[in-house]
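The complex is shown incomplete by one protein chain, all other protein chains being positioned as in the whole.
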Amino acid sequence: MNATNDFPFLLGLAAFLFSIGALGVLIRRNPIVVFMCIELMLNAVNIVFVSYGRYLNSEEGQVFAFMVIVVAAAEVVVGLALITQVFRLGRELDVDDLDEMSK
Amino acid sequence: MNTTTVAVCGSLLMLFPLAGALVNALAGPRLPRNAVNLVGTVSIFAAFVVACVMLTLVVGAPASAKAATVSLWQWINLGHGGLSVGVDLTLDPLSAVMIMVITGVGFLIHVYSVGYMAEDRGIARFFSYMNFFIFSMLVLVLAADLVILIIGWALVALSSYLLIGFWYERPSAVIAARKAFITQVIGDVALVIAAFLIVLKVGTLSIPGIFASAGSFPSSGLLVTGICSLLAIGAFAKSAQFPLHTWLPDAMEGPTPVSALIHAATMVTAGVYLIARFHPLFDRAPVAQGMVACVGIGTAVMAGIIALSQVDIKRVIAYSTMSQIGLMIFAVGIGAYSAAMYHLAAHAVFKALLFMAAGNVIHALHDEQDIRLMGGLAARMRRTEVCFLSGTFALAGIPFFAGFFSKEGLLGFGLTNGPGAVPWILYIVGLVINVLTGLYAFRLWATVFRGEAQTARVYAAHEAPPMMLGPVTILAVLSAGLGIVLGIWALFLHANVLGGVFTSFLAPVFTTATSGPIAVDLGTWPAVLAGTIGTLASLAGAGFAARMWLQRRPDPSAVLERLPRALPQLSYNKFYFDEIYDALLVRPTIALARTTRKVIEPRAMDGWVRAIADACSELGGWARDYQTGLIRDYASYMILAAGIFVVATIVLVSR
Partner (left out) sequence: MNVPWLTVVLAVPLGASLLLQVVPRSATGAIKALTVGATLLTAVIVAVLVAAMSGTHLSPGPLGFHYEEQHSWIPAIGASYHLGLDGISAWILALNAAVFLLGAVLISRRGTDRLKLFCGLLLLTETMTAGVLLSLDLLLFYLFWEGMLIPLYFILANYGNENRGRATVKFMIYTVAGSLLMLVSIIALQYASGRGSFDITALLGGQMSRTPVVIPWVNISTFSPEQWAFLGFAAAFAIKIPMVPFHTWLPDLYVSAPVPVLVFFAGLVSKLGAYGFIRFGLTLFPDAVNTFKWLFAALAVLSIIYGALMALSETDLKRIVAYSSISHLGFIALGIFTLTTNGVNGAVIQIVNHGIIITALFIIVGVVEQRTGTRDIRELAGLEKRMPWLYAFFLVATLAGLGMPGMNSFVGEFSIMLGAFQLYPVYAVLAGVGVVLACWYMLRLHQGLMHDPPQPRTEGVRDISVRQGLVLLPLTALMVLLGVFPRPIGDVARPSVQQSVAVANGSLVATAVTIPAVTSQAGAP
C-alpha cells in the first residue's frame, strides 16, 4: 500500500470511529462507557494525526499523537479517580444524575 | 507722596483691626471682658489715627500727585497671556474719605458696642467679627486691583453674614444671614464676570491700569456697557438696591451696633464707592449710567414708601437707609460723584446716629422694637431724643443739618445736568422723595418719643449708660454742628460750600473723567432754586408728619381710610418682593433639587448604569439556561459547534 492511496480510507476510518465515540458520549449514561467513548474519539484523532504525518511526510503528526496519548492517559487517571470517588459516595453511576454544578 | 510711607501706613491701617480680630477670636473667650473691650476698641482707634495720618498725607500732597499706588506682594502670576494680580493698595482722596468714614464712625460704634453688648456672653466673638469687618472694608476701599477689591468685597459680605447671624440661636437671624450672604454672592459673581470682560480687553486687572487704558473701550460700546452693568449689579447687591435689596431689612436681625456700622454707615455704601471708583468706565457707558440712576431713584422712592408703614423701629431706619443710598446711587448714575460721596459721608454720620439712638431705645425697653408699643419716651430719655432729633433733621434735609447740603446739592445738580426733559422728571421724583423722607423720619420720631406711652415698659425705661450715650452725642453734634458751621460759612462767605471743600478735595480723582460734570455748583440760580424748592418739599413732608402724628390732625388712621386699599397693603408688605422671589427663584430651585434627587439621580443617572448591569445579568441568565449540568448537553454543544466549524471551513475553502 502506498501512502497516497490509503489516505482517504484512513481519514474515513477516523471519521467513523470519531462518530461512534461522539454518539456514545451523547447516548450512554454510564460514566465508564462515556469514558471509553472519549478514548475512542481521541484515538480517532490520533489516526488522523498519524495518517497526515505519513501523507505529508512529516514527523510532527506522530509527535502530536504521542502528546494525545499522554494527555489521554492523564485524563483517564483523573477521570477514573473521580468516578471511583462518586461510586464510593454511594451514588448511582449515571452522568445525568451528577448535575450539582448547575444548581 | 512717599510710596514707602503709604505702604507702611496702609499695612498698619489694615493690620490693627486684623490683629484685634485675631486676638479676640483666639484668646478672647479666656480674657476678661474689659480686656476684650479694650482690644476691640483700641485696635480701631489705632486704625483711626493711622487713617488721620493718611488723610494729612493726601491733603499735604501736591495737587498733581494726590494718588499713590503701592504694591505689597504679587498675588498670582500665570505668565504671558495669563492672569496677573498684585496685592496693591491705592491712596487717593476718594479712599482717604472712605477710610476716615470707616475708622471714624467705626470707632464710635465700637465704643457704643461696649455699652450695648455689656450683657452679652459672646462679646469676644462680637468684637472679633466687628474688627474683621473694619479690616475687610479697608481692604475694599484701599484695593488697587480689581481682584483684591473683590476679595475685600466678599470679606465684607462675610463679616456681615457673621454679624447678622451673631445670635445664632435665633432661627430668623440664621435665615437672614444666609439670605444676605447669598444675595451678596450673586453680586460677587457679577463683579467677577465684569473682571473677566475687563481683563480680556485690556489685559490687566490693576485699577490704575484699567483706567489708563479706558480709552480702548469705545464710548457707549456694548462691551463697556456690559462691564458697567455688571459692576452696577455688584453694587446693587451690596447697597441693597432693587432688585437685590430684600436682604437689608432682614439684616436687622443682627445686634444694633452692627446695623449702625455695617448696614447703614459703611458696607451698604460700598456700592456707591465702587461706581465712583470706576467712574472712568461709567462715563463711557451712558446707558449703564442711566440704568444706575433709574434704579437708584426708583429704589429711593420704593423704600421711602415702605418706610412709611413699617412698625419695627430698625426696619424703618433700614428702609430709610435703602432710600438714601438710592439717592447716592442716583447721584453717581448722573455723574455727581462728589455730591454722592458727600452724601455718603454725611449719611454715615447721621444714619449711624439714628441707629445708635434707636439702639438706646431698644436697650431701654429690653429688646422691644415695635414702635406701636413705644411712645412718650422723650420724658425718660431726653438726651437720646435730642440726638435722635438731630439725626432726623439731618435725614430729612432740614436746613443746616448734615443731610441738607448733600441732598439739596444733589438735587440741584440733577436738575442742571442731563438730556432733554429727563432732569425735570428726575427732579420731580426727587421732590417726592424729599416729601417721603420728611414724612417717615418725623413719623418715627413722633411715634417713638412723643405721644402717650403705650406699654408699662416705657415707664420703666431709663436713659442709656454714658458708654452708649457718648458716641451718640458726638455724632449728633457732628450731624448738626457740621452742617451749621458749613451753613454759616455758606451764608456769610457766600462760598460754594460743596465746590469749596469736598469737591475740590475729591477733584483729583474725578478729573480723569472724560465726560460729565465734576463739581456741584450751588452758585447758579437754577441750582439754588431747585435746592430751595427741594428744601421746601422736605419741610412740607416733615411738617405734615409732625401735624399728623403729634396733633392727630388729620388722624393717621383716617388718612389711611381714604387711601386706596392696595397702597398701604403694598407698602406694609414691602411690595411683596420676598414672596415674589420665593415663588420665582427659591421654590423652583428647591423643587428642581428635589426632583434631581428623587427622580433624575436614581432613574436617569444611576439608571443607565443599572441598565447595563441588568443587561449583563439578563445575558448571564440566558446563558445559564444552557448550563443544564448534563454532560451530554455539553457534549452536544461541542459537537454541534465542531460541526458548524467543519461546514464553515468547507464552505470558505471551496469558495
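As written, the chain order gives the labels A and B, with residue 1 at the start of each chain.
In this text, contacts are C-beta pairs under 8 Å (C-beta built on N, C-alpha and C of every residue); 3 or more make two chains touch, one makes a residue touch a chain.
This is a predicted model, so every value here is computed, not measured.
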item	value
Contact list for the unshown chain, restricted to visible chains	B
Candidate in contact with the missing chain, chosen from B:N24, B:S43 or B:T90	B:T90
Given B:E169, B:D367 or B:D625, the one touching the chain that is not displayed	B:E169
Residue among B:G20, B:G40, B:G104 or B:G209 that touches the chain left out of view	B:G209
Of B:C9, B:V111, B:M130 or B:I150, the residue in touch with the unshown chain	B:I150
Positions on chain B where the hidden chain makes contact	3, 25, 29, 67-71, 73-84, 86, 88, 90, 144-145, 147, 150-151, 153-155, 158, 165, 168-169, 171, 174, 177-178, 181-182, 185-186, 188-189, 192-193, 196-197, 199-200, 206-209, 212, 589-590, 592-594, 596-597, 601, 604-606, 608-609
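Criterion: only the chains that are shown with their structure count from here on.
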item	value
Averaged-CA centre spacing for the pair chain B and chain A, given as whole angstrom	93
Chain A to chain B touching residues, read off their complex	22, 25-27, 34, 95-96, 98-103
Chain A-facing residues of chain B, complex	627-632, 635-636, 639
